[in-house]
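Just below is one structure, and these are the notes that go with it.
Excerpt of the complex: some chains, original placement.
The chains carry the letters A and B, assigned in the order they are written, with residues numbered from 1 in each.
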Amino acid sequence: MDEKDLMNKVMQELEKHIDLSAKTPAIEEVAAENSKTYSHPGITEFVGTAIGDTIGLVIANIDSALHEKMVINKKFRSIGILGGRTGAGPHIMAADEAVKATNTEIVSIELARDTKGGAGHGCLIIFGAEEVSDARRAVEVALKELDRTFGDVYGNDAGHLELQYTARASFAINKAFGAPVGKAFGLVVGAPAAIGVLMADAALKTANVECVAYSSPAHGTSYSNESIIAITGDSGAVRQSIIAAREIGMKCITAMAGPAPSTTKSYI
Amino acid sequence: MDEKDLMNKVMQELEKHIDLSAKTPAIEEVAAENSKTYSHPGITEFVGTAIGDTIGLVIANIDSALHEKMVINKKFRSIGILGGRTGAGPHIMAADEAVKATNTEIVSIELARDTKGGAGHGCLIIFGAEEVSDARRAVEVALKELDRTFGDVYGNDAGHLELQYTARASFAINKAFGAPVGKAFGLVVGAPAAIGVLMADAALKTANVECVAYSSPAHGTSYSNESIIAITGDSGAVRQSIIAAREIGMKCITAMAGPAPSTTKSYI
């Protein structure tokens, strides 16, 4: 038996015992892993998939009974559906770009307690549209934005940090956080929640920004292990606050469990 | 050193580094894994274990202080306890068969946010009985039903689908979903919740059924990442709706993360 045969034999033997395709991935790797579509399902309702085990779908003419149960404005016969296992902030920011770019409205934003064993949320976001082409376009835009909006999600085994920034908030951000439309907006998230409190304090002390929302495990989250602030103000001040929060949060989470890399690539 | 010795040495070396008995199991494999009892605990309260990390127990004479705290009808001195880490739908359907078959009532159905890192629920179901033998019988029936009622739970790394059907709903289904007793009943669940919305729409469009309940991450679930509808109507119509929902749901979840096999064996 030569060397190559032996190697094959070893690998075969190992496959009986362990799943060679499986690694135990970090939460954020889990999020990243399913960003590609395995195969197009061949249904007209399908728009695409993205990072965070996210799927985008449309319904051209939503069933009237479901329309009523979901409490959707009667003027929308079409809906866009964006939902994932990991991430709510990234999806809300992506949806915000989508409503800016299309003739749609945000019907609802719901936060599941998810992230596949992680400390945060998953989400379900519904766009309303009069035409299915608009709903589809909104979902397409949002799916495409997700790679960017996951850029300042940093994770390791202990938890995660999330930072978001936009120079001009639109209706998804307004719906989710009550932040004013048209102004700069920032989101600061730390998990476990203890880190988020420190990040919030740093953000608010760094520059002259207004805190429009504070959420914590028992208030305003879906019992996620996060502390979250939403801030608004001048765009320079908001950015500065976000960066300060990221810096102190990164020090804490690194002290807990080592390096916490970006899920994709930082944009702030 | 011959080939076999070498193989042993390789395996020994590897065991220092990795747990050869461990695979990273899919959620639904996790559910299946603990269906056998490791050893009878030797206590009279124990009835059995089942799929979904489920345990069945009875208390012959529940302590009076606990009786009051749990808000149990005074006429029941005995309770049956059915609870698991993965699954609420399967347990409710199983409990429904149990109340049909025994002299018991459903005291409460509570949904934990669980599934061991998955997108769904775990549960705690309490049966009330005047005699402990009735409570025990109810738990036995329910435990036995679970293999069947997990049959249309399909899962992969992205999420899961759940379909349930009965020709005649009883009091557990009525308690959980407000569906009428004695009529055909169907349950349609999709996770992540985005898929569930599309499945709900398909179910309601397929046949003339009534939607008795719609739940989503922030409404009616325990913040699970699921959209759920409960339907009632003629038995043929309910079945047809369920099958249509399963078909479109399967296409979506397969597009996200590849094949999503049944946890046990489909019954619908």
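Quick note on the criterion: a contact is a pair of C-beta atoms (placed from the backbone, for glycine too) under 8 Å apart; a residue touches a chain by one contact, two chains touch by 3 or more.
Everything numeric here is computed off the predicted structure, so don't read it as measured data.
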Copy number across the full structure, from 2 displayed chains | 3
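The rule is simple: only the chains that are shown with their structure count from here on.
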Express in whole angstrom the distance between the two chain centres, defined as the mean CA positions of chain A and chain B.
-> 28
Tell me, which parts of chain A touch chain B in their complex?
-> 1, 6, 9-10, 13-14, 17-19, 22-24, 33-34, 37-43, 45-46, 49, 53-57, 59, 62-63, 65-66, 69-70, 79, 81-85, 110-114, 116-117, 122-124, 126, 222-223
Any idea which chain B residues touch chain A in the complex?
-> 3, 6-7, 10-11, 14, 18, 20-24, 113, 116-119, 157-159, 192-195, 197-198, 200-201, 204-205, 210-211, 214, 216-219, 221, 223-227, 229, 248, 251-252, 254-258
